[in-house]
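Read through the structure below, which is laid out as structure tokens, and then see the notes.
Excluded from the complex is one protein chain; the other protein chains are retained at their positions.
On to subunit A.
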Amino acid sequence: MTEEIVFCKGGGCTAKLGPDLLSHVLGKIPRGEKDPDLLIGYDSRDDAAVYQITEDTAIVQTLDFFPPMLEDPYLFGQIAAANALSDIYAMGGTVKTALNILCFPEKMDLNILGKIMQGGAEKVIEAGGTLAGGHSIADADVKYGLSVMGIVNPKQIYANDKGRPSDVLIFTKKLGVGLVCNANRVGQAPKGAMEEAIASMTMLNKKAAEISHRYEIHACTDVTGFGFLGHLSEMINSSISAEIDSISIPVIKGAMHCAEEFLLTAAAQRNRNHVAERVTFSKYIPFAMEELLFDPQTSGGLLFAVQKEDAAAFEKELREAGMPAAIVGRFTEKKEKDIYVN
């Protein structure tokens, strides 16, 4: 008896290993001798590694791949690529080359493989990069992504955790794609929700990154598998806390409904377990909003800490360029908790 090969088993960034698990292991890995040219490695919780090669050029290196979160292989390819490319933008860099990473069952229809790679290649081209090769493995399940190389001026790197008190937080996409894809998998996504989630996931963060270079950005990350609060918590340093104005968070249509119907992901609960003790929710925050803020995002938006004076103009320019960007909160002086959700 042959087992039926299922394309989508619930993937995307919900498939990430839990942050608790990861921290546990990473602490025990030998690091070797410190290389002074490695500007960003995994001492910080940044989105990519940055290695300086000349005074004004550094290489940004990142890798991201996951199983499908929807049935359409072409869209999956686009989404996986957009997600992998995003880490370069989150560091303030420009995309140069990309390599495919692919796991594919030998018995599966090769047309599916072709569509995945077509979707991915289109996004690399849209990013202004070149697809330069790749590596594939025969495996029980489909997984796809990219290893991406970009460049950045070392003086203009967007670190995760260099935000300052009074910086304003701007988020460039809507939240809720994890909830919507999860509901879709059991046939319960509200009408139109999946279409909006797909449009959001296939959108590159390229334009947002380009616009950001015209403003004074102190820190930036992309919101993916650890959810909005998980990634925000990685931006917190010893001199700041964050205040989030939940009503300003842009939300995918129908995502709140999925949470109210308890179509919850395992990853959101792992994110909650990891970060909840650092967060205070005001007593008025409904359950569905909490879930949304822990929801794992696939190819999520960029979260910027921008100098206060620049915030309104930056938000306006992002919106004019067609993004659902919004001012969602700010950093304050250090308080008892790291994050306050109002």
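Some points to look at:
Everything below uses one rule, namely that a residue touches a chain if its C-beta (ideal position, glycine included) is under 8 Å from a C-beta of that chain, and two chains touch if they have at least 3 such contacts; residues count from 1.
The rule is short, and it goes like this: contacts and distances are computed from a predicted model.
Remark: of the listed names "Quinol oxidase subunit 4", "Raffinose/stachyose/melibiose transport system permease protein", "PTS sugar transporter subunit IIA" or "Sulfurtransferase-like selenium metabolism protein YedF", the one matching the undisplayed chain in UniProt is "Sulfurtransferase-like selenium metabolism protein YedF". Checked against the hidden chain, the listed residues A:97, A:130, A:166 or A:280 yield one contact partner: A:166. Of the listed residues A:23, A:239 or A:273, the one in contact with the hidden chain in the full complex is A:273.
From the set A:91, A:127 or A:183, the residue in touch with the chain omitted from the display is A:183, counting the whole complex.
Where subunit A meets the chain that is not shown, the touching residues are 9-10, 166, 168, 182-183, 186, 188, 243, 245-248, 261-266, 269-270, 273, 282, 284-287, 308, 311-312, 327, 329-330, 342.
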